[in-house]
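What you see is the complex with one protein chain gone and the rest in place.
Order of writing sets the labels: A and B. Residues in every chain begin at 1.
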Amino acid sequence: MKIKHDECTISQDMYYLMERLFPICRSITGDGVRITLNILKELIPEIAINEVPSGTQCFDWTVPDEWNIKDAYIITPTGEKIADFKVSNLHVVNYSEPVDRSLTLEELNKHLYSLPELPHAIPYVTSYYYRRWGFCLTDQQRKQLQPGNYRVYIDSALKAGSLTYGELVIPGETREEIFLSTYVCHPSMANNELSGPVVTTFLALWLMSLPKRRYTYRIVFIPETIGSIVYLSQHHKELKQNVYAGFNITCVGDQQTFSYLPSRQGNTISDRVARHVLKHIFPNYLEYTFRDRGSDERQYCSPGIDLPMASVMRSKYGTYPEYHTSLDNLNFVTPEGLSGSYTALLHCLQCLEFNQILHTQCYGEPQLGKRGLYPTIGVRNPQKRLRDMMDVLAYSDGNHDLLSIAEKIETPLWELITLVNTLKEHNLLNENKYHNSTMTVMNEYV
Amino acid sequence: MKIKHDECTISQDMYYLMERLFPICRSITGDGVRITLNILKELIPEIAINEVPSGTQCFDWTVPDEWNIKDAYIITPTGEKIADFKVSNLHVVNYSEPVDRSLTLEELNKHLYSLPELPHAIPYVTSYYYRRWGFCLTDQQRKQLQPGNYRVYIDSALKAGSLTYGELVIPGETREEIFLSTYVCHPSMANNELSGPVVTTFLALWLMSLPKRRYTYRIVFIPETIGSIVYLSQHHKELKQNVYAGFNITCVGDQQTFSYLPSRQGNTISDRVARHVLKHIFPNYLEYTFRDRGSDERQYCSPGIDLPMASVMRSKYGTYPEYHTSLDNLNFVTPEGLSGSYTALLHCLQCLEFNQILHTQCYGEPQLGKRGLYPTIGVRNPQKRLRDMMDVLAYSDGNHDLLSIAEKIETPLWELITLVNTLKEHNLLNENKYHNSTMTVMNEYV
Partner (left out) sequence: MKIKHDECTISQDMYYLMERLFPICRSITGDGVRITLNILKELIPEIAINEVPSGTQCFDWTVPDEWNIKDAYIITPTGEKIADFKVSNLHVVNYSEPVDRSLTLEELNKHLYSLPELPHAIPYVTSYYYRRWGFCLTDQQRKQLQPGNYRVYIDSALKAGSLTYGELVIPGETREEIFLSTYVCHPSMANNELSGPVVTTFLALWLMSLPKRRYTYRIVFIPETIGSIVYLSQHHKELKQNVYAGFNITCVGDQQTFSYLPSRQGNTISDRVARHVLKHIFPNYLEYTFRDRGSDERQYCSPGIDLPMASVMRSKYGTYPEYHTSLDNLNFVTPEGLSGSYTALLHCLQCLEFNQILHTQCYGEPQLGKRGLYPTIGVRNPQKRLRDMMDVLAYSDGNHDLLSIAEKIETPLWELITLVNTLKEHNLLNENKYHNSTMTVMNEYV
């Protein structure tokens, strides 16, 4: 597969990648994850693929046995093959142990999962840490099952192996890092989750296309929960030391809404940037609280870890009916949905890259007229553009970062880039090169 | 009198005690206070009764002469005895000097007090620091008085004696104190005031029934204003050093509403606890400001004293029509009203006792499943109870006390006690044993 970096085609390219990844049966371990990461590696060869052996202790957790599956189905009393893994990998409870036996409908029912409230949907069910087997099917299909003798067959393997994850580091001018995390453990579902790794991959391509970056970017493609715990157990010291901002990228594929889930602290630079961007591109975005969390911010923001990780999402996990069912499919996600999320997150990264603490370089207002930046005739109503310029100069006092100035003057930060660069060229503004911990202090001014 | 500690009968027991205390003519000094305190001592022999001599200098004040009264009445021109002290001790202006003489209706009227707006009520009038005499009667009765010769008789005594108060210290594991103050100077009125000493007595009995207490409890039964000034003048240094939280207990007898009056600082631990409890047990409670104060918080919260004293009340003094009249009687106060206040204040003390700063004992979320605290199968909607558990773990970072966590997750602190104890038993939570000054710092997180 060849993906063009032309922005016009980026939404289609993301959707094609999603279509290619969709059929793979992923889990928290196993070949599904490896195949997925290798496809991403075709686009970005710099992605490193790491393996962590089963049994490895990670904080309070242990890497489980690796799970792989080749086939699974049920044969009905009339000989029909149903709940066929090859038709949908959601038909098998994820991490099912192998089984091959006959049983009655009554016995079978203890191993079946369906959703009466969504009779046409196959639910997504997992049992990572307790050995069982099971099948998922639509409630409509389940109701048609007749008493009799059923054969259940799951050709899976659960044995010592490893947990697989991908890692990409894109160097910048400083060692301070922007951390992006997304997960590759969900089987055939589209918004939650394939949209995350797809959009993240294209953000990485954009970052790599830049001539330079202020920050170093660390991007991980991991299984959810156990993957972030594994990654943190290996890297939390350097993460705590280096990560300046970060986003957990999930549920970024549909086009129904935008939403935001804050970090645990709630007002980190990541939160400020996320709110700033969403306010300007989708004013009616939904703001959740940290109590509504459910993805890897549970680990990244846990006590003692405390990374500044926020989530910019479309329809959030757990809030839309299609969530964790076969209805979260390639119809639910759209090229426009993916591309809107890509743009939103790209603006977040632009805000982080361009945010800075500026100092006006003279006392009093500078005489802009003599530099051709101000009209030479005094009339009744100065223009909005001039007012923005005067406001940037007035608030560049070393106590406001550019983000807080953009907030004050109700203008997207990315629309101030040209203006700021012009004022810098005229030596009217200068950047305070203190490191970011100083900028973090500025939160109080927002 | 024998009072059972059975909670089912506690509301009736409080009401019986109120009925027994109601007829006594109390004032800021004199035998009425002593009789009252001795009745409380029957229930709690540990109460110490202290006497402070008349003439003792206390800050800007002086303990006045002691007042005692045996009888008082008016004889009308037709020989009828009215305004009879033995019928209602409100008939005499409290602290009246003795008198025995004849006078005209016109002269008498200068010494009469009634309430045209409440024609059936006898008002409660005092003149502690200026020698006068007077009678209070219903406005209806006053209007029937005919011209003629009246005889007024007050058999009172005003002479050097002492001011009496009761004090009870219930030791705890630390020297830090919870300070409860209530007043015993009002004659026959029920909500303001007899409800205070009655409910306080039963809270003391509950505290004494506990196997142990984190805090030491200091409880005073004093006359209002002069009593708190006397007590402060004797103990303010140790109070300032030891008191961690406190409540002024007044107007806790009726069942019309709940209300809250903050400390002067407004956000002490006492205030936080009072708001937390009332929000959960009576969401429509009335919140007053410190400017609406009128009881002993006037002294406890004065500049340089600054004790963290808040008031959890039913109908606040000064706000209900029956206030400071004969209508604030045993009908206005109910067993249910007393018991609701008892429960509210008991929850306040529980919150103080159980509040603590907790630390989650691992990085990342603990694996609750292997401890039987989490379901082994992943489905779409985790339960509220599980979410509370995860939230307590997520916020136990050493920067939030349990009270602020309870506020965040909108659950009464006392409903988290079992959950916290379970997590402690599994070594997932540990208490930070820093003393309370640390906890006070946490106010900012609320």
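In the analysis below, a contact is a pair of C-beta atoms (placed from the backbone, for glycine too) under 8 Å apart; a residue touches a chain by one contact, two chains touch by 3 or more.
Please read these numbers as outputs of a predicted model, since none were measured by experiment.
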item: Of B:I75, B:L286, B:I305 or B:C362, the one touching the omitted chain in the full complex; value: B:I305
item: Residue touching the undisplayed chain, where the options are B:Q12, B:T56, B:S127 or B:T174; value: B:S127
item: Residue numbers in chain B that touch the chain omitted from display; value: 58-61, 93, 123, 125-130, 132, 225, 228-229, 232-233, 236, 264, 290-291, 293, 298-299, 301-306, 318, 323-324
item: In chain A, positions touching the absent partner; value: 359-360, 362-367, 369-370, 376-381, 387, 390-391, 393-398, 408-409
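Just so we're on the same page, only the chains that are shown with their structure count from here on.
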item: Centre distance in Å when chain A and chain B are each reduced to the mean of their C-alpha atoms; value: 55
